[in-house]
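Every protein chain but one is kept in place in this view of the complex.
Moving on, here comes subunit A:
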Amino acid sequence: MAQAAAVAKPPEPPRRRRTSATPRRLPYLLIGPAVLLMLGFIAYPVVSVFYYSLQNYNPTKPWRNGFAGFDNFVRAFTEDALFWDTLVFSAKWVVVEVGLQLLLGLALALIVNQTFAGRGLGRALVFSPWAVSGVLTSVIWVLLYNSQTGITRYLADVGIGSYGTSWLSDTSTVFSAAVLAELWRGVPFFAILILADLQSASKDLYEAAEVDGAGRLQQFWHITLPHLKDAIVLSTLLRGVWEFNNVDLLYTLTGGGPAGATTTLPLYIAKTSIDARNFGYASALTTVAFVILLFCSIVYLRLSKFGGEDK
């Protein structure tokens, strides 16, 4: 309604009252730089990915470049076993990471939301890995998992595990090892977001619940959890997409190995572009990843009803 009124307003004369001074072009001027940047460096690249996906395109093998039709897609779905493995691993990685991060983050947020001595320090320490990068996380956990001087050696000293094991080079342990490293820096994200939301919970509700004799578990179940629902839905979705997309940690920690055991689809794409320089095939894989992400976006927009009228 407000929008309709603004649109219907006739062009204003040059001399007008200051209080309603809203040149019609001003909002467009303000979003202009952002629109240009996003058109040039997101929208155009996305479109060109679709174009490249139909090409044989490898800068190191220019003699083979040219139109390929759907060859790249056919190759991915019928010939490339690694592609299917990366899909399965991506799903496993995202579900396990987001699930565990949410549970631990929720528990931590509930704990540091209590009043206790040392709460400020406790919060700061709990949140501290939040800003640590994927690469730095890899550095830290490479040091921890190192077979000669890593934590395993000292665990072996006290009788846990055996000497000389390297968790990152064994296919049976590499998944847990990578999950643990990513959890270490991922949990604070949920803890911070959930804590922020907990602080906006109405105290009156809890008081009323107490008067009615509700226990802490009931309060959590009937007040806290419904209050957090929106935040949890949004943050898990955002985080799920983020965990799918973000390749820094796996690229540097395991390189997707051993033997492709920790390769997500985006990591496979990054390696196909950076290491193999097979731009055409990487673009086809990217198109597949977009379809998966588009599905997530629709779910996300449905759930959040974003862009509608505020309040």
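A few points about this structure:
In this section, a residue touches a chain if its C-beta (ideal position, glycine included) is under 8 Å from a C-beta of that chain, and two chains touch if they have at least 3 such contacts; residues count from 1.
What we mean here is this: contacts and distances are computed from a predicted model.
A chain of the complex is left out here; the name its UniProt entry carries, from "ABC transporter permease protein", "Cytochrome c oxidase subunit I", "Fumarate hydratase class I" or "Copper-resistance protein, CopA family", is "ABC transporter permease protein".
Interface note for the absent chain: among A:96, A:111, A:156 or A:261, the touching residue is A:111. Across the entire complex, the residue among A:156, A:261 or A:296 in touch with the chain not shown is A:296.
Only one of A:70, A:154 or A:221 touches the chain withheld from this view, namely A:154. Residue-wise, the contact with the chain that is not shown comes from A:139, picked out of A:87, A:139 or A:261.
Counting the whole complex, the residues of subunit A in touch with the unshown chain are 2-3, 6-7, 18-22, 24, 26-28, 30-31, 33-35, 37-38, 40-46, 48-49, 52, 104, 107-108, 111-112, 114-116, 122, 124-136, 138-144, 146, 149, 151, 153-154, 184, 192-193, 195-197, 199-200, 203, 206-207, 210, 216, 219, 230-231, 233-234, 238, 241, 245-248, 251-252, 266-267, 269-270, 273-274, 279, 282-283, 286, 289-290, 293-294, 296-297, 300-301, 303-307, 310-311.
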